[in-house]
Each structure stands twice: as structure tokens, then as C-alpha cells.
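Here the complex is missing one protein chain, while the rest keep their positions.
Chain nomenclature is as follows: A, B and C, assigned in order of appearance, with residue numbering initiated at 1 for each chain independently.
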Amino acid sequence: MSYFRAIDPFPLESAEQTKLHEFYRHLGEGRLVTTRCAGCGATAWPPRGFCPACVSDRFEWVDLAREGTVHAFTVQETGLPAGFEAPRVFAIVKVDGHRVFTILTGADPGAVRVGQRVALAPLRVADDPTGHPRWLPAFRVASP
Amino acid sequence: MSYFRAIDPFPLESAEQTKLHEFYRHLGEGRLVTTRCAGCGATAWPPRGFCPACVSDRFEWVDLAREGTVHAFTVQETGLPAGFEAPRVFAIVKVDGHRVFTILTGADPGAVRVGQRVALAPLRVADDPTGHPRWLPAFRVASP
Amino acid sequence: MNEVALVGAGVSKFGVRKATYRDLIWEAGKACFDSTPGVRPGDVEGLVVGSVMPERTAFQSHIASLAAEALGIRPSALSARTEHMCASGTVGIRYAYAFIAAGLADLVMVLGVEKLNQPSGDEAILNMGTGVDREWEAAFGLTAPPCFALAAQRHMAAYGTSEEQLALVGVKNHTHATKNPNAHFTRGATLDQVLCSRMISTPLRLYMCSPITDGAAAVLLASGERARALTDRPVWIRGTGQALDGFQLTSLHEDYAHWPALRRAAGAAYRMAGVGPADVDLAEVHDCFAIAELIAYEELGFCKKGEAGPFVAAGRSDYGGDVVVNPRGGLIGCGHPLGATGVAQAAEVFVQLRGEAGARQVPDAALGLTHNNSGMGEHVVMLYGREA
Partner (left out) sequence: MNEVALVGAGVSKFGVRKATYRDLIWEAGKACFDSTPGVRPGDVEGLVVGSVMPERTAFQSHIASLAAEALGIRPSALSARTEHMCASGTVGIRYAYAFIAAGLADLVMVLGVEKLNQPSGDEAILNMGTGVDREWEAAFGLTAPPCFALAAQRHMAAYGTSEEQLALVGVKNHTHATKNPNAHFTRGATLDQVLCSRMISTPLRLYMCSPITDGAAAVLLASGERARALTDRPVWIRGTGQALDGFQLTSLHEDYAHWPALRRAAGAAYRMAGVGPADVDLAEVHDCFAIAELIAYEELGFCKKGEAGPFVAAGRSDYGGDVVVNPRGGLIGCGHPLGATGVAQAAEVFVQLRGEAGARQVPDAALGLTHNNSGMGEHVVMLYGREA
């Protein structure tokens, strides 16, 4: 007896699987949203279902800008996990004052600079085991 | 990107993988062996590479009987892990004074009794990912 | 050694949850903070998380740090995840307890969390095999039910314990769970239902077994001085004991109905607290299977060896009896989200000893016990008291 199972590196994004599913639905529509606490009004990144400041678990979704600037980055050339291609540009992007961890797609790795403008470019990854589409909040170098 | 890996429920049995590989080689040849401590002479089950009594890590392999008696058993009818078929007779078998955990193959689950005689029947399971054959120390009801 | 008390507690809904590990952490964490208005996440000096298999079910390790971030806790004294299979939560409580008792921290949260029903149902069962020895046991397809079935077989043979007596544990705990809105099962069960439920591993039937459950629970532990400042009803840790006979089935007592490690763990806890089994008002025991609750009665000293069957049949472990066992519904009724179980037991003792348990309140509960096993030869016991 021997058999195989998926080792799935992506989040479970559907309403059957996570309280934050609206984030992913909006992302699939090209919008970057996050949570604003209904208790104290604090906006968080990444989205959260509990506010440490006021201990509320009620929130609403608000839009963030679809553009940001590179705060820090590195280019991984080797040693990536199986299934992820090199070179890969990992970056922290500032969006509306929040730091967003992401990858930069379509960039010349040698040309990326701190301070550079980048735009949201949602990345479709493998569907989940139930066939639900999945998206990650990737960015690309903004057109000049 | 999505891909698959084996979830392998069996031990790694080759010399590349375990200090106890001789146990499995002997088992594949129909012999049930275990370790005898070179320091104090204690015989262990299951085999061990370290003796708690005398803190030695030297040992030699000794043969155990190929027959034993049922000390305790249960029949699992549902809820087995994927890939393992029901009904499954799990048993503790007494062999040369040692208690050996095993399954009884080829038995009528309703006819198994405490005290019944059973015989070693090494079970070949899936090869390891390198193609090395693998065996488990299963038993079957002994012929009268 | 400093005094240590529970000052807050909360649990998530238990069940097959449409939720991530983080969602469950938020739910239990919020419930715990809601129970302790004097404590905000920024006040907590340490966080210990009991969890068994996020590596398998969510491809995620490092779950203590994930939980700290989720709850907005910035540990300044202590951060750890503990794992001891089904005892992981209580082993986490003991970490926080020792830190506070030694004077190394004053206010620590212990959270237990497990999301077992993921990624798929049959993988969930396969994953449970990680709790026994892969090489010598799990390779045969062994998980917990056949282990405890060996104990049940032996208890029936040696003491005449009946299938009906085993079933009465299921009936009691399913019935208790009807008064616990956070339980996995809330519809109760009759004796017929238990006896006619499908056979899992002879003689244990479905309703004599705990289900595969998702859930989380959290408690706040404080030093004596801090506890008194935060609440006028702290719940004090009075004693604790842990003991192991062995890991593999073939290393345990030859008679699988005897669990000497539980007797030793309980003895250590009773001695430390200066109490005995007759002083216990309620006990949250580890009924992963009905037979475990019966043997726990005996090894904890609630009845003599071999008399657990008649003990449950006479109602002596229910309301109005000698000791109320598993008022929240136990693992059979509430479910068993591994890492969360021990913490949820402590949370139950917390509300019971404060008189806040509502419809399932044990009258005038002053001393509560919790027990976990993580195999028939591995046990941990805690004693909590209304008085220090």
C-alpha cells in the first residue's frame, strides 16, 4: 500500500475554510482590502478578526490603494522550495502606511530599487482541493 | 502550482536509513531477531540501539521463536486510516517472554482467542521511495 | 514557591469548524479576555500554546508565535508551544505554572488549539497515527481506538464490566454536553443509541469514543498577588502530577486495565494539595474512550479497582453522586481537539469553581481535578481549588 496526498503550500481561502474569505474574493476582483475594527476604527494589515487594542471581533472591509512603494527587497536565486521558481523577488511594499509582504512579478531582479513604485497584481495559484480558485496579493513594477 | 508527495506510513528500513536495518533484513528472510546488549546481556523487544540498564550502545542480533501466543487483541471494524483495510485484528503476542505488538493476518476475526498460538508471517508492504523492499513483523493463526 | 491561580478562561465553539487555526485562536482568545476585563493583550507577559499537528493539517509550525501575533500579545518573559499528544494543553499549563511559581513571570496565557478536520477527513484519521510509535505500531495502521479497546477487553474479562456500563459513560457525557453550547455534540444520546452505534474496535462503539474535533481554549494564569488584584475569585492551582510508564503498548503494565502511571500522577497531585479523592467535587477526566473514564475512576481513587462499572451505573459520577465527572460533556460529548482539550478542562473547572457554570453548575464546587492521558501509560493530573 502506498498512496499520495497533496502538500498544499497555499492558504485555504473559501468561506468554508476561513473567516477572512472576503479578502480573497475581493482580491480575485482586483481589489486590495483589509479589516477596520468596528470597535475602535483601527485599520490592520494583514486583515484580522480580532483587535488587540479594543478586544472586538467585529470588523468591516475597507479598500487600500492598489499602488505602493518598495520598502525593502531581496532576490532569492537558489534554495527555493520545490515548486517555486528562481529568481524570486521578495519585497516589503508600503501601501497606505501599511507594510505588505509580497513578491514582485514581471520585474528585472537587477533593476528593483527601494522606493520604486509597484502596483497590485493578484496572482492566481492552484485551486484548492474543492476546486475553489485562489489568489495571492502579489505586486508588479508599476508602469511609468 | 500544485504537486504531490507520498505520505508514507511505513518505517524506513534500509542501512541508509536506520541503525536497526539488520532486523528488517532478517525479517525479509523469515527470521524474527532482536538485540542483545553487549554490555549486560539483556535481550530487548523491540530491538534497541541503547541499553538503559548499562548505558551501552553495542549489541548483537539474536533469534526469537517464530511462534507465540495471543496475550490480548481487538478487532477494528471502522475508522481505520486510509489505506488500511477493515476488519483488522490488532494483537499483543507473547514470544519468548516478550510482548510483541502486531496484526494477525488470515484470521477469522470472530475466532481469535487469548492464548491461541500464532506464527510469524512477515508482511511485505510498499517499497520505500528508493525501491528498497520493506517488511513488517505480522503473525498469522498457527496451523494446528 | 509562589502561589499561582487562574484568573480568566474562554473556549471557542467545538466541532467541525469552517475556520483556520488563527480563527480558532481569535475566538478562544477573545472569550478569555472577555472573562477578565482587567487584562488586555498588552498586559500578558507570556504565551504558551498547546498544539499537536498544525505541521500536518495546516503545513504550519511555530504556532505559538502565530498565536501571539494573532492576539496582539508581545511576550516579554515566556513564549513556547508544547506538545504531548492528547495532554499537550495541560503540559502547557504546567510550563506557565512553573514559570510563575518560580517567580519568573506574573501573568501568562495558555492557549490550546487544533484544527484536525483538514485537509480531508481520512487524512485526519491517518494523522492520528502520529501519536503512537511509527516504526513499531503506526506502521500497522494503529491509532488510539484499538489501544484502549485492549484495556476494555481486559476490564470486562477481569471485572465483569459490561458493554452497558461502558455505554453509560457515553450516555452521561453526551447528556452533559446538551447543557454546553460550545460542545461538538449537543443532542444527547440514549442507552439504545450508544449500544446500537457502529462498532469501532471491539468492544468500543462510536458513541463510546471521542470524535475528531476542531477547537481552541485559553486560560490566564497569574501569580498570587496579581491574581488577587485582578479578581476576588481566583481559582488556585493546588497540586499537579505527571508520570509515564512507557510509550509503546508492549512497555506498559501487562494487564492493560491497570494504569499505574495514573495512580502515581494522581498521588503526587493529591499529596501536593494535601487532599484526597473524596475531597474532589468535579473531575474533568480524559474520556477519549469510555473505558478510559472507567479506569480513571479507579486509579484516581473515586472507587476501588474493578468497581468502576457499578460506580457509573449507580450514578455516583453524575450530579447527586460522589463526584461529577465531565460536567461539560467530556471528550466524548464536547469533542477532542487535542491541544485544546486540557485547556478546555481547566476553563471548565474555572467557571465551575466560580459558580458561573449556569445550567451545568456543580453545586458548591470547591475542588476540581483535571486528568489527561496521551496513551494508557502517560498521565497528568491537576488540582484546582476555590481556596488557596
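Just so we're on the same page, a residue touches a chain if its C-beta (ideal position, glycine included) is under 8 Å from a C-beta of that chain, and two chains touch if they have at least 3 such contacts.
Nothing here was measured: the structure is a model prediction, and the numbers come from that model.
Asks: Could you run through the displayed chains and say which ones the absent chain touches?
Replies: Counting the whole assembly, the omitted chain is in touch with A, B, C.
Asks: Which subunit A residues touch the hidden chain?
Replies: Its contact residues with the unshown chain are 7, 9-11, 45-46, 71-84, 88, 90, 92, 98-103, 114, 125, 136, 138.
Asks: I need the residue numbers on subunit B that touch the omitted chain, in ascending order.
Replies: 5-9, 11-12, 15-20, 48-53, 55, 57, 129
Asks: Given the full complex, what residues of subunit C touch the hidden partner chain?
Replies: Subunit C touches the chain not shown through residues 1, 20, 22, 52-53, 55-56, 58-66, 68-69, 74-85, 91, 94-95, 98-99, 101-104, 129-135, 138, 240, 242-248, 251, 264, 268, 374-375, 378.
In this section, only the chains that are shown with their structure count from here on.
Asks: Centre-to-centre on C-alpha atoms, which chain is most distant from subunit C?
Replies: Ranked by distance of C-alpha centres from subunit C, the top chain is A.
Asks: In angstrom, rounded to a whole number, how far apart do the mean CA points of subunit B and subunit C lie?
Replies: 32
Asks: Just the number, please: Cα centre separation of subunit A and subunit C in whole Å.
Replies: 37
Asks: Residue numbers in subunit B touching 2 or more other chains?
Replies: 7, 9, 82-84, 125
Asks: At least two other chains touched by the same residue of subunit C: list those residues.
Replies: Subunit C, residues with two or more chain partners: 123.
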